[in-house]
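Here the complex is missing one protein chain, while the rest keep their positions.
Up next, chain A:
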């Protein structure tokens, strides 16, 4: 650890091992997605004899009346709407929680922690959604995602708010700002770094979520991408090339997020984690 120069042996072994363990599975996905149907069925780890990316892409998009396109739209709407709500609701709550110490602070903190630990009760949630008339609707699923991810967002915002000086609030108040102006015009813009982190981390989480759509948004026509992928598994049993093309497509959005926001993602996941 203290050697001044990198150890070439160790480095070589590490790079080789990491490539085999962590990169090759993705290469396998890419290869299989580009193969013809018969070649893919062999399940072999080999480059395709003939690259058929475009044909496979078209086939998987057109499958079942463009179901995948509808699923992508659903997933994007779900992700954007729920993450927007999370940011607004969590930052407002975290603002009061961090700034105003009172009898409520303890209980609210306890509720936030419970949200991280307690596994959500499935059927009773369906019962509530049905009572509200939003079971099997995208709106219902959006609100469920918000409720289940709120705690984590509040923790991130609260930790960051602790670094924003109170003098700022005071001078804004002296200048005549009410609570709404103070928060949305003065404080929220200062929370930009943590807001980016929350948006990126939660977008990836909601986009990849399988369990909640499975329970709360059943039905073919309003499937999300993860559900479609799961259903394709039984449906494309003999068409591994199309199945893996679907996996490839679903991996692209997180990959783009990762390439642009690697630092924010890691910061968010580790800082939020340390509070847990």
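Following the convention adopted for this analysis, a residue touches a chain if its C-beta (ideal position, glycine included) is under 8 Å from a C-beta of that chain, and two chains touch if they have at least 3 such contacts; residues count from 1.
In this text, contacts and distances are computed from a predicted model.
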Chain not displayed: protein name in its UniProt record ("Response regulator", "Sugar ABC transporter permease", "4-vinyl reductase" or "ATP-binding protein"): "Sugar ABC transporter permease"
Residue of A:34, A:78 or A:144 touching the missing chain in the full complex: A:144
Of A:37, A:137, A:235 or A:251, the one touching the omitted chain in the full complex: A:251
Sole residue of A:124, A:189 or A:219 that reaches the chain not shown, by the stated touch rule: A:124
Hidden partner interface residues of chain A, rising order: 1-8, 10-12, 14-15, 18-19, 21-23, 25, 28-29, 32, 42-45, 85, 88-90, 92-93, 95-102, 104-105, 108-109, 111, 115-130, 132, 143-144, 146-148, 150, 154, 158-159, 162-163, 165-167, 169-170, 173, 178-179, 182-183, 204, 208, 210-211, 214-215, 225-226, 229-230, 233, 240, 243-244, 247, 250-251, 254-255, 257-258, 262, 265-266, 269-270, 273-276
